[in-house]
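Shown here: the complex without one of its protein chains, the others still in place.
First chain written, first letter: the chains are A and B, and each begins at residue 1.
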Amino acid sequence: MKPHRNHPLWYAFALHRASGLLLALFLPAHFWVLSYALTDSAALDGFLRWTDYTLVKIAEFGLVFLLAVHMFGGLRLMVLEWLPWSPRQKTYAASAVAASFCLSTLFFLSAV
Amino acid sequence: MIGVRLYMLQRITALLMAPLVIGHIAVMIYAVQGGLSAAEILGRTQGSLLWALFYGTFVVAVALHAAIGLRVITHETFGVGRTGLAILTTGLFLVLAAMGLRAVYAVTAL
Partner (left out) sequence: MSDGSHSLRVSVWRGTQAGAFEAFDVPMQESQTVLDLVAWIQQNADPTLAYRYACRVGMCGSCAMMVNGVPRWTCRTHVGKVATDGAVEIAPLRNLPVIKDLAVDMDPFFDKWTEAGGAFSPTKSRDDAVEPILPETPERREADAAIECINCAVCYAACDVVSANPDYLGPAALNRAWSLVNDVKDGALDARLIAVSGAGGCHNCHSQQGCVAHCPNELNPTASIAGLKRATVRAALKGRI
């Protein structure tokens, strides 16, 4: 970890980039599996059975977190760029993570 | 590496997707309760114009947004030049849009 990066808003950037990248890699797989509804809905059902496993539910929690944190983080950037400057930059970044964690926990509790 | 037009496209698709993402997460929280099955999902989505429009819009927006985002990451990580980036961005958009719209069709068509 390079010392000049050791401040909260750099970590916010890193989280935004990592979440975006991971979501972009997940997306084609997501589309591929859903497309089975067209040709072989039994195969789709087979894929969906995996979601009964707790480990998969945890992975889904991770995905929902990534989506939520990327969105809330992105909204933070839009506020930064388009609304008058606020001195509360770190608060917004922290709030984005907190809100995402709450949302993905809500999902996880619904899934188990 | 983006200019004003790709920046605008990135930001506009982001704003467009904010309510779609909230909607998608809400749907997931609802749908995941009691387990997932193809029959349950398709029973609700097949033949629905509303779901087709919702997810169709989502797919086109995310294909643009992800293609531009990956363009930036590729340039900053690998130093790919202008031409390579143009090919990559267009290619990624077409692949994601095609796969995504196929998935939307698969789930909403009768």
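What we mean here is this: a contact is a pair of C-beta atoms (placed from the backbone, for glycine too) under 8 Å apart; a residue touches a chain by one contact, two chains touch by 3 or more.
Everything numeric here is computed off the predicted structure, so don't read it as measured data.
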If you put the missing chain back into the full complex, which of the shown chains would it touch?
A, B
If the hidden chain were put back, which residues of chain B would touch it?
1-8, 72, 75-77, 79, 82
Go through chain A and note every residue touching the omitted chain.
2-5, 7, 9-10, 13, 16-17, 77, 80-82, 85, 89
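Convention: only the chains that are shown with their structure count from here on.
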In angstrom, rounded to a whole number, how far apart do the mean CA points of chain A and chain B lie?
14
Which chain B residues qualify as touching chain A in the complex?
11, 14-15, 17-18, 21-22, 24-25, 28-30, 32-33, 35-39, 41-42, 59, 62, 66, 69-70, 73, 95-96, 99-100, 102-103, 105-107, 109
Show me the residue ranges of chain A that touch chain B in the complex, using the header's touch definition.
17, 20-21, 23-24, 27-28, 30-32, 34-39, 41-42, 44-45, 48, 51-52, 60, 64, 67-68, 71, 74-75, 78, 81, 103, 106-107, 110-111
